[in-house]
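Before any comments, here is the structure.
Omission of a single protein chain aside, the complex is shown with its protein chains in their original locations.
The block that comes next holds subunit A.
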Amino acid sequence: MAPAEQPAWTPDQPIVRLRDVRKSFGSLEVLKGITMDVAKGEAICIIGPSGSGKSTLIRCINALVAIDEGSILVEGQEVNDPKLDKLALRRKVGMVFQQYNLFPHKTALQNVMMAPVHVLKQDRREVEDRARALMRKVRLEGKEDAYPGELSGGQQQRVAIARSLAMRPDIMLFDEVTAALDPETVKEVLQTIRQLVEDGLTCLIVTHEMGFAREVADHVYFTDRGVIVEHGPPRDILSNPREERTKAFLEQVL
C-alpha cells in the first residue's frame, strides 16, 4: 500500500479539517497557522475585524486560494496537493460571495441551472425541476425569468444561494453575504441560511451579524490578524469572551 494513501473518510470524522494553515500574499502573512475542525452538519461562524484573513481562510477551503503550508482535508481529501482535482473539490463545496456575482446575461433560473447542466452534465429537464424547487425554497417563486439586474440585492443573493445549492454541495461557504445588503433585506437572506443549517447542511459562515451567529452557530471562531484568538460555543465567545481582543471587538460591533 502506498504511504500517501489516505484512509477513507467516514462521516464521524471532521468534514473539514485544517492544520496549521499558512498563507502569505507577497511579504504579507495573512494566515499564521490556522487549525480548525468542522463536523458534518455543523454550522460554524467566523467573526473578526476586517482584514483579519477571514475571506482568505474560507477561500482556501475550495482552493480559490492556494495555501503555502499546512493541511486542509475536505472529506478526507487533501486540498494542499498539486495533484488535487480542483473541479471535483468544488463540486462538493459551494460558495456564496458578498457581491452575489450572478451571471448578468442569464435569468435567475438559468443562473441556477447552468452549473448542474454544464459542469455535472445532468439532464436539463431534471435540473430545471430542481432549480424551480430551489427558487421556491429561497422564496423567489415568480422571479425565475427575471434578470439579475431586475432583482433587489437580497433577491440576487438568494438566487446566488440557490445557484450554489443546485450543485448539491456537502459544504457551504458564506463570505459576508449580507454585508452589501440593505438592512431590510438582510433578514430574508439570513432566514434562508438558517433554514439550510436546520436542514443539516454543513455551513462555514463569515459574518458580522452577531445576533445571527449566536442563534445558528454551533461553534464560533474569533480571528484577528491571521490567527484564531479563541473559539467555542456562541454563548462562551459572544457573551463571556476570555480574550481582551475578543472583548474589544465585540464592544465595537455591538
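Note that a residue touches a chain if its C-beta (ideal position, glycine included) is under 8 Å from a C-beta of that chain, and two chains touch if they have at least 3 such contacts; residues count from 1.
Just so we're on the same page, contacts and distances are computed from a predicted model.
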item	value
Identity of the absent chain, which is to be given by its UniProt protein name, from "Lactate utilization protein", "Oxidoreductase", "Sarcosine oxidase subunit delta" or "Glutamate transport membrane-spanning protein"	"Glutamate transport membrane-spanning protein"
Contact with the hidden chain (one of A:L64, A:A133, A:A146 or A:V227)	A:L64
Which of A:P82, A:G142 or A:P183 contacts the chain that the document leaves out	A:P82
Sole residue of A:P14, A:G70 or A:G94 that reaches the chain not shown, by the stated touch rule	A:G94
Interface residues of subunit A (partner: the chain not displayed)	62-68, 80, 82, 86-88, 90-91, 93-95, 97, 99, 101-105, 114-115, 118-119, 160, 163-164, 167
